[in-house]
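This is the structure I want to talk about, given as C-alpha coordinates.
Up next, subunit A:
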Amino acid sequence: MSAEPIVKLSAVNKTYFRGSESIPVLDGLDFEVPDGAFQALMGPSGSGKSTLLHLIAGLDRPTKGSVQVAGKELSKMSDAELAAFRANHIGFIFQSYNLLPVLTAQENVELPLLLTKLGRGERKTRAQTALRVVGLEERMGHYPRQLSGGQEQRVAIARAIVNDPQILVADEPTGDLDRKSADDVLELLGRLNTELKKTIVMVTHDPAAAERATVTRHLNKGALQ
Partner candidate 1 sequence: MVPIVYNLRSLAVRKTTTLATAGGVALVVFVFAAVLMLSEGVKRTLGRSGSDDIAIVLRDGSDAELSSGIEAPQIALITAPSEVKRRGGGAPDAAAEIVAVLSLDKVGTDGQSNAQIRGVPDDVMSFRPSVRLVAGRVPRPGADEAMIGNAIRGRFRGLDMGQSFEIRKNRNLTVVGVFEDGGSSYESEIWAGRDQVQSALGRGTVVSSVRVRLRSRDVFERYQRQLQSNRQLGVDVMRESDYYAKQSEGLSIFINALGILVAFFFSVGAVIGAMITMHASVANRSREIGTLRALGFKRWQILLCFLLESSILALVGGLLGAAASLSMALVRFPMVNFASWSEIVFTFEPTPGVIIASLVVAVLMGLVGGFLPAVRAARADVLSAIRA
Partner candidate 2 sequence: MNVVSLAARNVLRNRTRTILTVLGVAVAIVAFVLLRTVVTAWNVAVDYAAKDRVATRHKVSFVMTLPKRYIDTIRGVRGVRAATWANWFGARDPRNPDSFFANFAVDHRSYLDVFDEMQVPPADVAAWKADRRGAIVGDVLARSLGVRKGDRLTLEGTIFPGNWEFNIRGIYTATRRSVDRSQLIFHWDYLNESLPESRRDQIGWTVARIDDPSRAAEISRAIDRTFDSQDVQTLSMSERQLNNSFMAMFDTLLDALDIISIIILAILLLLLGNTIAMGVRERTNEYGVLRALGFLPRHVVTFIVGEAVVLGLIAGVAGIGLSYPVVEYGLGRFLEENMGGFFPYFRIEPTTTVAAMGLAVFLGVVASLVPAFRASRLTVTDALRRLD
(Lines give C-alpha, C1' and ligand atoms only; values in the text may rest on other atoms or scores of the structure.)
Protein backbone atom coordinates (compact mmCIF):
# COMPACT_ATOMS: atom_id res chain seq x y z
CA MET A 1 0.00 0.00 0.00
CA SER A 2 1.49 3.27 -1.13
CA ALA A 3 -0.71 5.82 0.73
CA GLU A 4 -0.30 6.62 4.42
CA PRO A 5 -2.69 4.51 6.53
CA ILE A 6 -5.67 6.59 7.72
CA VAL A 7 -5.55 4.90 11.14
CA LYS A 8 -2.20 4.20 12.74
CA LEU A 9 -1.78 2.99 16.32
CA SER A 10 1.78 2.46 17.56
CA ALA A 11 2.76 0.72 20.80
CA VAL A 12 -0.62 1.48 22.32
CA ASN A 13 -1.20 0.60 25.92
CA LYS A 14 -4.59 0.95 27.57
CA THR A 15 -5.08 0.11 31.20
CA TYR A 16 -8.29 0.59 33.20
CA PHE A 17 -8.19 1.18 36.90
CA ARG A 18 -10.78 -0.13 39.27
CA GLY A 19 -9.82 1.07 42.69
CA SER A 20 -6.25 -0.03 43.28
CA GLU A 21 -6.53 -2.84 40.77
CA SER A 22 -5.23 -2.19 37.25
CA ILE A 23 -6.68 -4.07 34.30
CA PRO A 24 -4.48 -3.95 31.20
CA VAL A 25 -6.67 -4.26 28.10
CA LEU A 26 -4.27 -3.40 25.31
CA ASP A 27 -0.54 -3.82 25.72
CA GLY A 28 1.89 -2.54 23.08
CA LEU A 29 -0.59 -2.89 20.25
CA ASP A 30 0.33 -1.78 16.73
CA PHE A 31 -2.59 -1.45 14.35
CA GLU A 32 -3.15 0.16 10.98
CA VAL A 33 -6.10 0.70 8.70
CA PRO A 34 -5.41 1.83 5.14
CA ASP A 35 -7.50 4.62 3.65
CA GLY A 36 -10.65 3.28 2.03
CA ALA A 37 -10.57 -0.09 3.76
CA PHE A 38 -13.52 -1.98 5.23
CA GLN A 39 -12.09 -3.88 8.16
CA ALA A 40 -13.85 -6.23 10.53
CA LEU A 41 -12.54 -6.82 14.05
CA MET A 42 -13.45 -10.07 15.72
CA GLY A 43 -12.62 -11.56 19.03
CA PRO A 44 -14.11 -12.95 22.21
CA SER A 45 -15.62 -10.52 24.71
CA GLY A 46 -12.96 -8.88 26.82
CA SER A 47 -10.45 -9.11 24.01
CA GLY A 48 -10.15 -5.31 23.81
CA LYS A 49 -11.86 -4.79 20.47
CA SER A 50 -14.34 -2.22 21.80
CA THR A 51 -11.51 -0.40 23.55
CA LEU A 52 -9.58 -0.32 20.29
CA LEU A 53 -12.65 1.01 18.51
CA HIS A 54 -13.12 3.74 21.13
CA LEU A 55 -9.49 4.80 20.70
CA ILE A 56 -9.87 5.05 16.93
CA ALA A 57 -13.11 7.01 17.28
CA GLY A 58 -11.50 9.49 19.67
CA LEU A 59 -13.86 8.54 22.51
CA ASP A 60 -10.95 7.65 24.75
CA ARG A 61 -7.22 8.22 25.01
CA PRO A 62 -4.50 5.55 25.30
CA THR A 63 -2.57 5.15 28.56
CA LYS A 64 0.63 5.04 26.51
CA GLY A 65 1.51 5.10 22.80
CA SER A 66 0.31 7.03 19.80
CA VAL A 67 -3.02 7.04 17.98
CA GLN A 68 -3.05 8.78 14.61
CA VAL A 69 -6.31 9.07 12.75
CA ALA A 70 -6.82 11.09 9.55
CA GLY A 71 -3.42 12.63 10.06
CA LYS A 72 -4.17 13.80 13.64
CA GLU A 73 -2.43 12.63 16.79
CA LEU A 74 -5.29 11.88 19.19
CA SER A 75 -3.36 10.84 22.29
CA LYS A 76 -2.34 14.45 23.06
CA MET A 77 -5.69 16.09 22.36
CA SER A 78 -7.83 17.79 24.98
CA ASP A 79 -11.46 16.72 25.50
CA ALA A 80 -12.71 19.65 23.47
CA GLU A 81 -10.30 18.91 20.63
CA LEU A 82 -11.37 15.27 20.65
CA ALA A 83 -15.00 16.32 20.48
CA ALA A 84 -14.30 18.53 17.50
CA PHE A 85 -12.35 15.71 15.91
CA ARG A 86 -15.27 13.30 16.34
CA ALA A 87 -17.69 15.82 14.93
CA ASN A 88 -15.57 16.36 11.81
CA HIS A 89 -13.93 13.04 11.04
CA ILE A 90 -15.84 10.19 12.64
CA GLY A 91 -19.24 8.63 12.11
CA PHE A 92 -20.19 6.32 14.96
CA ILE A 93 -22.66 3.44 14.60
CA PHE A 94 -23.87 1.69 17.78
CA GLN A 95 -25.21 -1.80 18.34
CA SER A 96 -28.49 -0.51 19.79
CA TYR A 97 -28.78 2.42 17.34
CA ASN A 98 -29.04 5.00 20.14
CA LEU A 99 -31.45 7.26 18.37
CA LEU A 100 -33.02 9.90 20.63
CA PRO A 101 -36.62 8.72 21.09
CA VAL A 102 -38.03 12.25 21.27
CA LEU A 103 -36.71 13.21 17.84
CA THR A 104 -37.98 12.18 14.41
CA ALA A 105 -35.73 10.30 11.99
CA GLN A 106 -34.83 13.51 10.20
CA GLU A 107 -34.15 15.36 13.45
CA ASN A 108 -31.94 12.53 14.67
CA VAL A 109 -29.91 12.71 11.49
CA GLU A 110 -29.75 16.49 11.74
CA LEU A 111 -28.44 16.37 15.33
CA PRO A 112 -24.66 16.42 14.55
CA LEU A 113 -25.21 19.38 12.23
CA LEU A 114 -26.29 21.50 15.21
CA LEU A 115 -22.58 21.68 15.96
CA THR A 116 -21.84 23.30 12.60
CA LYS A 117 -22.57 26.81 11.43
CA LEU A 118 -25.05 25.56 8.84
CA GLY A 119 -28.42 27.28 8.60
CA ARG A 120 -31.71 25.58 9.30
CA GLY A 121 -32.54 25.00 5.63
CA GLU A 122 -29.12 23.63 4.79
CA ARG A 123 -29.23 21.26 7.77
CA LYS A 124 -32.57 19.95 6.65
CA THR A 125 -31.40 19.38 3.06
CA ARG A 126 -28.33 17.51 4.24
CA ALA A 127 -30.31 15.34 6.62
CA GLN A 128 -32.71 14.46 3.83
CA THR A 129 -29.84 13.65 1.52
CA ALA A 130 -28.32 11.34 4.10
CA LEU A 131 -31.69 9.65 4.62
CA ARG A 132 -31.98 9.20 0.85
CA VAL A 133 -28.60 7.46 0.81
CA VAL A 134 -29.87 4.93 3.36
CA GLY A 135 -33.17 4.61 1.51
CA LEU A 136 -35.44 6.03 4.21
CA GLU A 137 -36.38 9.46 2.89
CA GLU A 138 -40.09 8.68 3.07
CA ARG A 139 -39.73 7.83 6.77
CA MET A 140 -38.11 11.05 7.85
CA GLY A 141 -41.11 12.20 9.89
CA HIS A 142 -41.28 8.98 11.89
CA TYR A 143 -40.17 8.60 15.47
CA PRO A 144 -37.76 5.76 16.33
CA ARG A 145 -40.50 3.72 18.02
CA GLN A 146 -42.42 3.76 14.72
CA LEU A 147 -39.51 2.18 12.87
CA SER A 148 -38.25 -1.41 12.69
CA GLY A 149 -34.84 -2.28 14.12
CA GLY A 150 -33.26 -2.38 10.66
CA GLN A 151 -34.76 0.99 9.80
CA GLU A 152 -33.55 2.47 13.07
CA GLN A 153 -30.02 1.29 12.34
CA ARG A 154 -30.18 2.79 8.87
CA VAL A 155 -31.28 6.11 10.38
CA ALA A 156 -28.31 5.81 12.74
CA ILE A 157 -26.05 5.24 9.73
CA ALA A 158 -27.52 8.32 8.05
CA ARG A 159 -26.71 10.24 11.23
CA ALA A 160 -23.13 8.89 11.06
CA ILE A 161 -22.56 10.08 7.50
CA VAL A 162 -24.47 13.37 7.57
CA ASN A 163 -21.38 15.44 8.29
CA ASP A 164 -19.40 13.55 5.66
CA PRO A 165 -16.71 11.97 7.87
CA GLN A 166 -13.80 10.02 6.39
CA ILE A 167 -14.14 7.14 8.82
CA LEU A 168 -17.13 5.16 10.03
CA VAL A 169 -16.71 3.26 13.25
CA ALA A 170 -19.32 0.56 13.91
CA ASP A 171 -19.71 -1.39 17.14
CA GLU A 172 -21.66 -4.61 16.46
CA PRO A 173 -23.97 -2.80 14.02
CA THR A 174 -25.96 -5.99 13.30
CA GLY A 175 -25.93 -7.37 16.87
CA ASP A 176 -29.57 -6.52 17.56
CA LEU A 177 -30.93 -7.29 14.09
CA ASP A 178 -32.55 -10.27 12.38
CA ARG A 179 -30.72 -11.82 9.40
CA LYS A 180 -32.59 -9.95 6.71
CA SER A 181 -32.20 -6.51 8.29
CA ALA A 182 -28.59 -7.31 9.14
CA ASP A 183 -27.91 -8.09 5.49
CA ASP A 184 -29.50 -4.81 4.43
CA VAL A 185 -27.35 -2.87 6.88
CA LEU A 186 -24.16 -4.69 5.75
CA GLU A 187 -25.05 -4.12 2.15
CA LEU A 188 -25.46 -0.41 2.93
CA LEU A 189 -22.10 -0.27 4.71
CA GLY A 190 -20.51 -1.99 1.71
CA ARG A 191 -21.96 0.62 -0.60
CA LEU A 192 -20.75 3.47 1.62
CA ASN A 193 -17.31 1.92 1.41
CA THR A 194 -17.19 1.39 -2.32
CA GLU A 195 -19.26 4.30 -3.60
CA LEU A 196 -18.57 7.04 -1.08
CA LYS A 197 -15.05 5.81 -0.24
CA LYS A 198 -15.65 5.74 3.50
CA THR A 199 -13.09 3.89 5.55
CA ILE A 200 -14.99 1.50 7.87
CA VAL A 201 -13.82 -0.20 11.04
CA MET A 202 -16.42 -2.63 12.39
CA VAL A 203 -16.38 -4.74 15.53
CA THR A 204 -18.56 -7.81 15.12
CA HIS A 205 -19.35 -11.27 16.41
CA ASP A 206 -21.24 -12.16 13.28
CA PRO A 207 -19.18 -14.21 10.75
CA ALA A 208 -21.57 -13.19 7.98
CA ALA A 209 -20.84 -9.56 8.79
CA ALA A 210 -17.13 -10.20 8.82
CA GLU A 211 -17.41 -11.74 5.39
CA ARG A 212 -18.67 -8.44 3.96
CA ALA A 213 -15.52 -6.69 5.06
CA THR A 214 -12.48 -6.64 2.86
CA VAL A 215 -10.23 -7.67 5.75
CA THR A 216 -11.06 -9.44 8.99
CA ARG A 217 -8.70 -9.20 11.92
CA HIS A 218 -8.83 -11.16 15.15
CA LEU A 219 -8.06 -9.74 18.52
CA ASN A 220 -7.43 -11.86 21.59
CA LYS A 221 -6.34 -10.68 25.05
CA GLY A 222 -5.31 -7.32 23.65
CA ALA A 223 -3.15 -8.65 20.85
CA LEU A 224 -3.75 -9.09 17.13
CA GLN A 225 -3.53 -12.60 15.79
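Per the selection procedure, all candidates are chains of the complex that A comes from, given by their letters.
The rule is simple: a residue touches a chain if its C-beta (ideal position, glycine included) is under 8 Å from a C-beta of that chain, and two chains touch if they have at least 3 such contacts; residues count from 1.
Note that the structure is a prediction, hence the values are computed from the model and not measured.
Note on subunit A: across 1 or 2, the candidate touching it in the complex is 2; the others do not touch it there.
Subunit A makes touch with candidate 2 in their complex at residues 54, 57, 59-60, 79-80, 83-88, 90, 92, 94, 96, 98, 100-103, 107, 110-112, 114-115, 159.
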